Every structure is written in structure tokens, then in C-alpha cells.
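This report concerns only the one structure given below.
The complex is shown incomplete by one protein chain, all other protein chains being positioned as in the whole.
So, chain A:
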Amino acid sequence: MTAPAIELKGISKAFGPVQANKDISISVEPGTIHGIIGENGAGKSTLMSILYGFYKADKGEIWIKGTRTEIPDSLAAISAGIGMVFQHFKLVENFTVLENIVLGAEDSGLLMPSLSRARKELKELEEEYELYVDPDKRIDEIGVGMQQRVEILKALYRKAEILILDEPTGVLTPAEADQLFRILDRLRSEGKTIILITHKLREIMEYTDTVSVMRRGQMTATVKTAESSPEQLAELMVGRKVLLRVDKVPATPGKPILEIEKLSVVDSAGVQRVKDIDLTVRAGEILGIAGVAGNGQSELLEVLGGMREGTGAIRINGQPLPLSGAGSDARSRRHDGIAHVPEDRQREGLIMDFHAWENVGFGYHREPEYQKGLFLDNAALRADTAAKMEKFDVRPPNPWLAAKSFSGGNQQKIVVAREIERNPDLLLIGQPTRGVDIGAIEFIHQQIMALRDQGKAILLVSVELEEILSLSDRVAVMFDGKIMGERPADQTDEKELGLLMAGVAGEAA
């Protein structure tokens, strides 16, 4: 039997009192795709950082192809044949593809010979692995799918035998993701070893040979993918049984709550982000907005939430609302019955250094129940926070903790609790479960559903198609600021939506 391509023995790493990795051992066979799945904060990233020389493990050994290897820095990782494709690409945006590939792996002090050799070699790599990119295009001229290929080519150019991909499909359209997995398949058949880090069960089930599950810094299991099931993996990740599907009763839409007519948004750089869109959200239904990040969904949410100005018309319960000037700010919007869970909770939803109770007060600090004469009634606010934390199962339920000390899921629960508990007519909710662990996802999804069933209107923006499909009653797809099409959620699938997300107009859109 050949030696494992990579073997970790008893890796431990602590950051202060937090044990990020605890006695982790895995062994990956060469020529396989090995998945590592786990919730946020489970320690996947720390483990990979140790493999790539960013952190030094407190304890444990790394063996590569049967020899013990020390990896003190990235250079050592590269020369050990490890290539890493980070979640956020490490590319220089205004360099060409070719320059990015040679950066750090140049042959000599002069650039030209390196570049021309790289150009030749790139061609061979492209043909060998069917990874086509234009070497003379600048990174900011090519799409994210292409940029990811550049990252893969960078690793291959450095003769990587082991390729680690960290959440590679987060920024891709479904079609691009399919392409990526075709490439990975090809690499596997050429004998490369691939480690795929993801939180998406579907990718693990479809593409990996073996899978390791991490929970709270520990490796809870390593199983052959073919012999496991999504339910089993989810349970291993969370430590309890998880409902993967949202229980959904058919919606009973009532009167229109939000009506949008010819809404346009131009950003500060003069670029039109939202182009003349029309949408209606009715009481008791969830309208999901699907799309690859950056196609105008954020701006749509922001203009509705009063964080940005726009042109056109919007009506709530038939009442027109201003889109610029007086009455178009976030405070007025709240007054008009719109609650907003912003996309980026750490920047727009919370102040990370403030206490939970202060964060629960934000936006509603003028409500009469929080006033005591001229002053804020902090005690009332704290009591209210404690009650909300209880109801939304925020852990730990301590109003005095700073927002940053909660996990992503619990932070999101705080924001959702603040907004939903105001009993709004319309809830705007962006990326409700981004960076949220499976257990909290389940809870937040249930809360959104419950709100819908109380007859509220919900506008959901998410880049996770699965989430859109499982929550929404209707799905609208945004591409380049326009609505590409609208479908009832039970009459469409990821494939059709994926095409719309890529800008391919469906018939009768």
C-alpha cells in the first residue's frame, strides 16, 4: 500500500484559552478527494492554516508521502507540494493572470525570462487539465470563476501534489461550481490529492471519496462518503439530530404589503446598481431574491431599508414612501413598519464592541418603553434583552456580553430577535444564515417561517440557492441590477435559477 499523501497525527492548537484544534489525526489517500466538513468555528480553517504554515501547531506531526515534514511557513508548504486555494483569493487585482502565477515563483532577478517560461508552461498545464484562462487578462477583468482557476493554476505551477480548497463554491454560480468540480475530478484522475473544506453537505455527498467531520476543534469521525448520509453527517457536525428541510405549509398570500415600481439605484461611483425593477410582496408570503453576490441585491435591500437613496416608487400597505430626502431614512422606515436584518451583521447589524443589550436597543431606542424621563431606561432595555435572548435561545443568554463574544449564529439570533419582535409588516432579511452554524440555521429558518405564517410579508435575499428554494414561496432572480425572472418556488429548480443567475434569460421571464 502506498503511503498516505498527507497524514496528520495528533495536531493540537490553542489560542489562549480556546482550543481550536484538539488532537486531530487524519490520513488522506493519494488520488482522492477528501472532504472536511464542520460548522463555523469548528476548527477547519485553523487546521488548514497549520498545514499551510500560517500557524504552528502546539503538538502533533505532519507526514507528507510517508516522511515527517515541518511546515514553519508558506514557502515550506509550497515546497512540500501543498497548494492552497483560499476562500478569499490571494490575487493581485491589477496584475495579469501570468504575473499572478509567477509571483513568488520567478526563476531569476529579471522578469521577462520568467514570464515567457511561465507562459509556455501554463499552456501545457491548461491542456493537461483543461483549465483555460487568458494569461494576459488582468484579474479585475475576469470573473470569480476564472480567478479561482488562476488560483488552481498557481498551485499547479508550483508543482503542488496536494490541493486544499477552502469553501471554494461560496462565490460561484451553480454552473461555475459544476465546472470547478469537473476540474477537480480531472485533477484527481491525474493523481492529485484534493482536500475540500466546505459546510455544504451536498458537495460532500456528491464529490468526495472520504469525509472527515469536525466539531468544536475535534475530529468527530472520518467515513467513506458512499457509506454515509447527509443526516448522519449533519448530526455528527452539530451533535444532535437536525432537521435539514424546513417544514413548509403552503402559503396563503393576502393583500400586497410591499409594492415596488421602476426602482433604480445609482451608487456613489455613478454606477447603476438597480435597474428599473418591479416587485410585489404580499402578506403571508416569502419572496426570495436569488443571485450571485454583487448583482444589486444589496442595494435593493439598502434602499428599502432606508440606508440608500433611489428613484421610482415604493408603497407599503398602499402608502407611498419617499425614496430620497426626508422620510427616506432608516428610522422612518422602521416607523413605517419595515424591519431590516442587514446582510452584513457585523458591519450593519451590530456594533461588535457594544454589549448585547445596547445592540438590542439600536434603532428602537426611541420606543416609549425604553424611556425614563429624559434618559434611556437601561434597566428596561436589559430586561427586554434578557427576555429576547431567552426566547431566541441565544447562548450564553447574558445581556452584558459584547456582541463580538457571541458566535456567528448567536449574533444573528440577536439581530433577528431585535427586528422580528417589533412585529413589522414587512421583514427585509439579507443573508440570514451567512456564517451561521447548522443548528442556528434551523432555528432562524423556523422563525422566518413562523413570521410568514402570522401573515407578514418577507423579502429574503440570499446567495445560497438552497436556502432560497427551501424558504421562499416565490423566487425572483437578480442579475446586473435587473430581475431576470420570477418563478414559484415549487415549480423551479437550482438548474433553472442558476441559468438566470448567470444572466441567461429564461423564456417568458
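As a working rule, contacts are C-beta pairs under 8 Å (C-beta built on N, C-alpha and C of every residue); 3 or more make two chains touch, one makes a residue touch a chain; residues count from 1.
One rule holds for everything that comes next: contacts and distances are computed from a predicted model.
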Protein name, per the UniProt record, of whichever chain is missing from view ("Phosphate-specific transport system accessory protein PhoU", "NADH-quinone oxidoreductase subunit N", "Heme lyase NrfEFG subunit NrfE" or "ABC transporter permease") | "ABC transporter permease"
Looking at A:I26, A:M84 or A:V394, which residue reaches the missing chain?
-> A:M84
For the full complex, which residue in A:S74, A:T311 or A:Q346 touches the chain that was left out?
-> A:S74
Would you mind spotting which of A:V18, A:L111 or A:V271 touches the chain that isn't drawn?
-> A:L111
Where A:A14, A:L103, A:M205 or A:V223 are the choices, the one touching the absent chain is A:L103
Return the single residue from A:E70, A:E93 or A:D344 that touches the missing chain.
-> A:E93
Residue list for chain A contacting the dropped chain reads 45, 48-49, 52, 54, 73-75, 77-78, 84, 86-88, 90-95, 99-100, 102-106, 108-112, 114, 154, 166
